[in-house]
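Missing here: one protein chain of the complex. Every other protein chain is in place.
Let's turn to chain A:
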Amino acid sequence: MGVSKEDVEGILTSAMKPTHLQVVDTSGGCGASFEIEIVSEQFEGKKLLERHRMVNAALAEQMKEIHALSIKKAVTPSKWNPIPKVQEE
């Protein structure tokens, strides 16, 4: 039984208190691999590697079952620049 997207979202929400969080199950629902975008004030002053380690640490238990984790974005709110989904004409 793999880890669900909701599990990952729940854990990261309580651990990192993010202002933006997007978790995508890239294994087609199997819970084997995830892509994560996370924006949190807890990343303030932390280098790239440290930020990724924080996310890994939060998901340490789940990592035993997850095959691959891709952290696309792990930034502070000031660095977060989302691409607008709707192009206004």
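Please note the rule applied: a contact is a pair of C-beta atoms (placed from the backbone, for glycine too) under 8 Å apart; a residue touches a chain by one contact, two chains touch by 3 or more; residues count from 1.
Note that contacts and distances are computed from a predicted model.
Novice: Identify the UniProt protein name of the omitted chain, choosing among "ATP synthase subunit a", "GATOR2 complex protein WDR24", "Mediator of RNA polymerase II transcription subunit 9" or "Glutaredoxin-like protein".
Specialist: "Glutaredoxin-like protein"
Novice: Spell out the interface residues on chain A facing the chain that's missing from view.
Specialist: Residues 48-49, 52-53, 56, 60, 63, 68-72 of chain A touch the chain absent from view.
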